[in-house]
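Step one of this worksheet: look at the structure below.
The complex is shown incomplete by one protein chain, all other protein chains being positioned as in the whole.
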Amino acid sequence: MLGLIKSPHLRELLRPVGQMVVFSIGSAAILSAIVTLLALILTPTDVGAAAQKTYGMSLLQYTVINLPQVLIDGLTIGFVYAAIALGYTMVYGVLEFINFAHSEIFAAGAFIGVELLIALRTFGVISENTSIAMAYLYLAIAVLAGMIVAGLLAVTVERIAYRPLRGAPRLVPLISAIGVSFFLQDSIRLIQSLTTGQFHRIIPTFGNFDDRLVFGRVLLENGNTIDLGIQIKSVIVIGVAVLMLVGLNYLVNATKVGKAIRAVAQDRATASLMGINVNRIISLTFLIGGTLGGAAGVLYALKFTRIDPFVGFFPGLKAFTAAVLGGIGNLTGALLGGIVLGMLETFAGAYMSAFTMGAAGAEYKDIFAFAILILVLIFRPHGLMGENVSQKA
Amino acid sequence: MKNIKSFLQGLLAKLQEGKNPYIFTVVHILLGTIWVYASPRNNIAFIVLLASLYSLYALNTKATFKAVAAGLLAFVVMPILGARNIFFLEIIFQISVFSALALGLNIVVGFAGLLNLGYGAFYAVGAYLWAFFGSQQIYALQYAPGTQPSDLPFLLPQDAFYLFILVGIIVSAITGILLGTPVIRLRGDYLAIVTLGFGEVIRVLANNLDKPLNFTNGPQGITPIQRPSLPPDALEFFNTGLRPIIGNSVSEGQLYNVFFYLLAVIMIVLIVFVARRLEDSKLGRAWTAVREDETAAIAMGIPLVSTKLAAFAVGASFAGAMGVLMAASRTFVSPESFSFMQSIGVLSMVILGGAGSIPGVILGAATVTILNLQILQGLSLYLSQLRQSDAVIPIINFPWRELSTQLDPAKYQRLLFGLILILMMIFRPTGLIPAERRKRELQLKEGDE
Partner (left out) sequence: MPDPIAWSAVHQYPKFANGVIVNLKLRKQYMEEEEMSKRLFAVVAILVIASLALSACAPAGSTDKGTIKIASQTPLSGGQSVLGVDIKRGAELALEQLGGPLTEAGFKVELAPYDDQANPDTGVANAKNIVSDPDILCGVGHLNSGVMIPSSEEYRNAGLAFVSPANTNPKVTDRGYLEVNRIVGRDDVQGVVGAQYAQGIGVKSVFIVHDKTSYGQGVAEFFKQEAERIGIEVKGFEGTEEKANFDALITPIIAANPDMVYFGGIYDQAGVLFKQAREKGFLGTFMGPDGMDSSELVNIAGPALLDGGGMVYSTVSGPASVYPDTAKFVADFKAKFGSDPQPFAAQGYDSMAICLKAIENAANAKGGGKPTREEVALAIRALQNFQGITGAYTFNAIGDPTSAKYFVIQVASADPAKWGANPVAQTLDIAPPSK
């Protein structure tokens, strides 16, 4: 048994799982403690009285009752961010370059997956009566299609818009990446609207993804009941994200290709002297990042139903924040950053209104991400677990 | 091909000889003026006239000649032509405003080498400053957006506007310093993302600061905002003295277009002057040094942080002044004007024209603005007309009527900005008119060898 754990392969498979559990429980515990404490302090004040009136229960009770749901929601969106953040972090680790267009790669993946499912529905292959096993199969196909196209798109973008600029000062490819991002947004819109005239897409309803697994019910004083539960699609999102994270970690840390990637990240010149085809490794990095982004896109569409060509912008920005929060260039960091950011954001959205008597509410959720980004960069520029990124590194 | 090339080069050389530049410029200006006067809705005529400014800039004439000609064009010819078609005034107004923004961003990006993706935030600070103090908003703090009565008093007299241009400059410079202080030490690409975040934060704040106290009136925006008063006899002058030349009477609202056009032109002249002086000042050289090599700059005794902060503050102050001007000219502000698109638009002007190059940046601003307001819209309108006619596309015999409206060029502004950024970075990273300093540096080194 002990010998098994010592095997590097198994260790690389188990380690990220362990990290995920630790990060999730850790951030959940810390944030829960903070809001509970806040609620304790605020309950005797006017804020508590206002909550008592609106919700028919004390602020503390309100806080505690909602905690499980908030944690689940936070974890789900956190894993989505983590999966996107991996794309940023991979590319940054190897090229020290912010792939601003990653959010559009994500959107492209989402569109491919959803279009495929819509096509399947049009041909009558999937409907609300599709058996559950087949539904999962079709979903898997859609995710795969999204992954392939997004991966190829990422490689193409690198080939056309980044590779010619590789020797240039770092702002040059960044500006080019911003250009690619805008170009792709409108290209997706063009293609989408040429076919049907409108450009948002709704993922078809099939299978049992919308069902909710209820594992508890709380009866409140005021007569309401609150179900504690998790949607099947949230489970799928978390499950697939975990699989991808484990797979990527294994690939980078336990395989020969992974070793080459790490070598290129460390020192491109020396890596090429060691016989590594640097261009191919960089393409591979973009392929992996794009693939993960594409999968995250399809999962995002599954979880949140609706996508449009501009869908990638905010998740992309937040995933980037997550990557920086965790320490960019560091795979574990991206995972940690994603989970923490997702949780923080959900906590802010759910509790801010009650804690401020409605003066500030969920609309400041997005600001939260940026505020965190700025704070992290000021006080801990190398992120929670990353290398130093300040100018004089 | 080679022949054409050398022929063109010869032609250009000839143009710069002796009295030729004077003749060409005068003819160009006169031709443009007469053409626009004769057909006041002709976009080509207008662009020909605008291009005469480029002749004026590029051809080898005396500085006094340039100044007098430009002054006549800006302060005599354009107001008269503009009173005949206010759309042209609006285009120059927007070119001026965006040139000022681009010049401000140019100081940050071009001179000091710091990429700022949230530059629109400073513009918003200026605009909301005058919007708040120059409107009735301070008396509407207690009302939810949309529910305030419309007969509230104004806080300040309308001519406080001029004071607020100064206040706008100061406040946005302070905002720039406040934002810059914590993040200025970050590496370039991080700085870019943080400023992007900051831009979004300002927009979200503008959108949400309507409760608990209604400062910004949320998404509905603040209106009416006061405009400065017109000079007392201006309207009469335009409607009696200039009436025969203009050919139509001018209402007060239309005269405000002329007024704001003149204000914008005066401000852009001042800003170009400031930017030029800054470029060659000790501070400007410090910026260049920091941009080229920070370590060497520190070794030369340049204070890194305060030099960079100065760039942020100066850049922000240009935007603040323009924000105040814009709020007054529109009599309205809303968060929609300060989106990320706006910041990217200004960035693409700087990149297109040439980062670090003052004439380049102005050319960039003019090109993007004209592209956006005249060419894309013009082509869309043209397509739409074709679609409403029975014409067919000649060779493939495809009726225009069938052409999808999705292909309207006006719809693909983002795509165009994106393409500009990518193509310029790959093929011409120095921009349309590369910076003077780079040219000088290179010539010097060439001579040394």
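Miscellaneous remarks
Letters are used for the chains, namely A and B, taken in the order the chains are written, and counting of residues starts over at 1 for each.
Going forward, a residue touches a chain if its C-beta (ideal position, glycine included) is under 8 Å from a C-beta of that chain, and two chains touch if they have at least 3 such contacts.
What you are looking at is a predicted structure, and each value in this text was computed from that prediction instead of being measured.
Across the complete structure, the visible chains that the omitted chain touches are A, B. Only one of B:L31, B:A58, B:L205 or B:V272 touches the chain withheld from this view, namely B:A58.
Screening A:G18, A:P44 or A:P169 against the full complex identifies A:P169 as the residue touching the chain left out. Here the missing chain is touched by one residue of A:T156, A:N224 or A:T255, and it is A:N224. In the full complex, chain A touches the omitted chain through residues 54-55, 62, 65-66, 69-70, 73, 76-77, 96, 164-172, 196-200, 202, 205, 210, 212, 222, 224, 226-227, 229, 231, 268-269, 272, 278-279, 300, 303-308, 310-311, 345-346, 348-350, 353-354, 358, 361-363, 365-366.
Considering the complete assembly, chain B touches the hidden chain via residues 8, 12, 40-44, 47-48, 51, 54, 58, 85-87, 89-91, 94, 109-110, 113-115, 144-147, 150, 188, 204, 207-208, 210, 218-221, 223, 251, 253-254, 257, 291-294, 326, 330-332, 334, 336-337, 339, 341-342, 354-356, 363, 367, 370, 372-382, 384-386, 388-389, 391, 405, 408, 410-414, 427-435, 438-439, 442-443, 445-446, 449.
Please note the rule applied: only the chains that are shown with their structure count from here on.
With centres taken as mean Cα positions, chain B sits 37 Å from chain A.
Interface of chain A with chain B (complex): residues 97-98, 161, 164-165, 168, 170-176, 178-187, 190, 193-194, 197, 317, 320-321, 324, 358-360, 363-364, 366-367, 369-371, 373-374, 377-378, 381, 389-393.
Contact residues on chain B toward chain A in their complex (touch as defined above): 113, 115, 117, 182-183, 185-190, 192-194, 196-198, 200-201, 204-205, 207-208, 211-212, 294, 344, 347, 351, 404, 406, 412-415, 417-422, 425-426, 429.
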